[in-house]
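Before anything else, here's the structure in question.
Note that one protein chain of the assembly has been removed; the remaining protein chains are unaltered in position.
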Amino acid sequence: MPRVGVFICWCGTNIAGTVDIETVVETARNFPGVVHTADYRYLCSEIGQDLIKEAIKNEKLEQVVVGTCSPRMHESTFRKAVAEAGLNPFLLEVANLREHCSWVHQDKTEATAKAIALLRAAAAKAVLNAPLIAPRLDVEKRALVIGGGIAGIQAALDIAEAGYPVDVVEREPSIGGRMAQLEKTFPTLDCAACILTPKMVEAAQHPQINLLTYSEVEEVKGFVGQFDVKIRQKARAIDATKCTGCGVCYEKCPTKTESEFEMGLAKRKAIYVPFPQAVPNVPVIDRDNCLYFRKGRCRICEKECPPQAVYFEQQDQILERRYGAIVVATGFDQLNPVEYGEYAYGQHPDVLTSLEFERFFNAAGPTGGKVVRLSDGKPPRNVVFIQCVGSRDKARGMNYCSKICCMFTAKQAILLKEKVPEARSYVFYIDVRTAGKGYEEFQRRAAEQYGVAYLRGQVGKVFPDGDRLTVKGVDSLSGKTIEIQADMVVLAAASVARGDAAQVGRVIGINSDQYHFFNEAHPKLKPVETHTAGIFIAGACQAPKDIPDSVAQASAAAVKAVGLLAKEKLQGEACTARVDQSGCSGCLYCEAVCPYGAISAVQIEEHFRGEKLTRIVAEVNAALCQGCGSCTVACRSGSINLQGYTNAQILAEVDAICL
Amino acid sequence: MKQTENHSRFIEEMKERSGQDPACCLQCAKCSAACPVSAVMDLLPHQVIRYLQLGFTDEACKSKTPWVCASCFTCAARCPRDLDLARMMEGIRLVALRRREGNRLNPGELTPEQLKQLPQQALVSGFRKYTK
Partner (left out) sequence: MSLAQNRPKTEAATAGMEAAAQDRAWEPLIVAFCCNWCSYAGGDLAGTSRMQYPSNIKVIRVPCSSRMNPLFILRAFQRGADGVLVAGCHPGDCHYSTGNYLVRRRLSAFKRLIEFAGLEPERFEVRWISSSEGDKFSEVMREMTAAIKALGPNGKLRDGRWRKIT
């Protein structure tokens, strides 16, 4: 029987408030193998850890059990402490007396009895713990950034500047993302393209950055340090090495279709670059609309192209590469508010979403930079902005606040005043949320200097009235109903996760929440890590956010990635499966269920009754094994066991907990 | 304005009858904006709920609004907090009738002409709405 030491933490009053520590310690003294018990107010503190280390040395402890907060919190802290005292770090067991006990129960008698049960189970498991060594794994010194918007670009630049090669995969023909669609950004009213394009060019020209545009990630296998990724580079039908970006092809193309970049408000050609400042400045042929791909006719672009770069036979390429770390920055969408029938979106051309309205301000946009009604081309006199369309909406939309709408509405109202001085803006709001640096001052400028009327209330209905739109709303502060004859209505629709975010998450191997935003590892302290080691998230794919926060998060994710890539070797999983070859019949059911391909068949030699026999048995590659334990249950003879969670250990835990 | 005595009892009873909690309302006023009969109300629907939230239950009952309410359910359809305002108005009406006032409509008040001309549906709904 090994010599076991049990240490109980008060965690201030977090555990001690609901669990009778004295009784627990008393009872623990009688657990099998326990030769030493102690308790302390904050076991994770330096003094607490010294308490454990001293006891290990003085009492010659061989196993350590701690009754503390969740192992997901401090198991690694205590493993390090135990290792410093000379004991193998895996000779430690944690009983969760806080998150799973003192914090969820109120009756002291019950909580104490449960704490004793949990501790007894941990002690029973600890007695059977064996020393484990974690394998050392190689790290591929290359990073992958998925998404080429401002967050992806920033992350790539930071990783590249740190000296590591990075591939950026972007599904659109050009990098730039949502920020490229903006005219100006709040609160500085910087021209979005003026601050974005230098970064785009820097990313394109950086020797360490490889842009893979018009490409998508198809498969991610492997694990931290060794992600094996398949990337599909879709065929542009243009030879990028020859293309000079002259633009003759799209000038001459006879086919027009709706431009995604212009939110469907303008047309583009079948061969196109999404916007003039596209990086790379290489067009793409849209096969769904190109006359050649559809009907075998035309080929005008091919004829007219001076360097003869059009190459219809180009095929998709699959690139297979290994990466040490991945940063996911896939961005967001704006909700399509068609479900809000009361606002007449989709029923009248002058009811728009903010992203659509934004395009009006751009010189290359659908109206050539003029703010005019789509219905008759006249400038608007009254423009009504409705905030919270789909946000803060438990009934039909998203329950969360989309964070950026109050600010971009104020921005658009200011830009409108500058373009059409006689126009009057009315903003219907529930609250005005301006929490960033310079944000409150910006919104006050809109209200005070630019004459934007802020009405605290919402709109009940928008309906066409002659050639205008009647907007019926309420100002809750004065208690009056408001009716406005509007020329345009702009809906601040909610920021939502991309439609395919959940699927993309599955391919990459990360989880998302009920709104399909990707989950961070800890909402407060780990905003850029995910629960999958080596994969980080940044930008609006994690939650709605503005540009300064996206950039900050991108740099944070980059530093995490670089920290990983800078390591010589990574510590792998220590709790791996192991085969007792004497019992193994070589059926290889374990190999079939292993998600990592960590099990393979090997031939071994045995001596039996003077004869030499060879037979097939299973073997686990400890570097690949991630410790799930699926194999242990598939094994019919019980010959494969999971170190750290052996069959005997789990049975011992069950026995102890049922006492 | 002072909070009505025992206003919390009124609210509890109203919550039980309607299954809706006025505390969930964030006063966005979309219901008032959508209400087709708001022009003849003295207090807008969202203001009635505000009075309940603040404990001015007497004033909420004295207002014309719960009685003018046509139960068209537009407010309930539009509310982003998923509150059924029409049911809350019904809740106020029921608690008001049963506690305080007595019936607002007596059969004797209707003339034989009215009884002949009004459709059955109107009579049934009217008695449903205005009596205990």
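By letter and in written order, the chains are A and B; residue numbering begins at 1 in each of them.
Throughout what follows, a residue touches a chain if its C-beta (ideal position, glycine included) is under 8 Å from a C-beta of that chain, and two chains touch if they have at least 3 such contacts.
Remember, it's a predicted structure, so these values are computed and weren't measured experimentally.
K.L.:
If the full complex is used, which shown chains touch the chain that is missing here?
P.N.:
Looking at the complete complex, the unshown chain comes into contact with A.
K.L.:
Just to verify: which one of A:129, A:226 or A:532 makes contact with the chain not shown?
P.N.:
For the chain that is not drawn, the touching residue is A:532.
K.L.:
Consider the whole complex, including the chain that is not shown, and state which of A:25, A:117 or A:319 touches that chain.
P.N.:
In the complete complex, the chain left out is touched by residue A:117.
K.L.:
Which of these, A:54, A:376 or A:655, touches the one chain of the complex that we don't see?
P.N.:
Of these options, the touching residue for the absent chain is A:655.
K.L.:
Decide which residue listed in A:7, A:40, A:78 or A:103 touches the omitted chain of the complex.
P.N.:
A:103
K.L.:
Considering the whole complex, not just the chains shown, which residues of subunit A touch the missing one?
P.N.:
70-73, 96, 98-101, 103-107, 110-111, 113-114, 117-118, 121, 506, 509, 511, 513-514, 519, 531-532, 575, 593, 595-596, 626-630, 632-634, 642, 645, 647, 650-651, 653-655, 657-659
We take it that only the chains that are shown with their structure count from here on.
K.L.:
Approximately how many whole Å separate the CA-defined centres of subunit A and subunit B?
P.N.:
Taking the average C-alpha coordinate of subunit A and of subunit B, the gap between them is 47 Å.
K.L.:
What part of subunit A is in contact with subunit B in the complex they form?
P.N.:
My answer: residues 342, 388, 392-397, 430, 456-461, 472-476, 479, 481.
K.L.:
Name, in rising order, each residue of subunit B that touches subunit A in their complex.
P.N.:
Touch residues, subunit B against subunit A: 26-35, 38-39, 43-44, 46-47, 74, 78-82.
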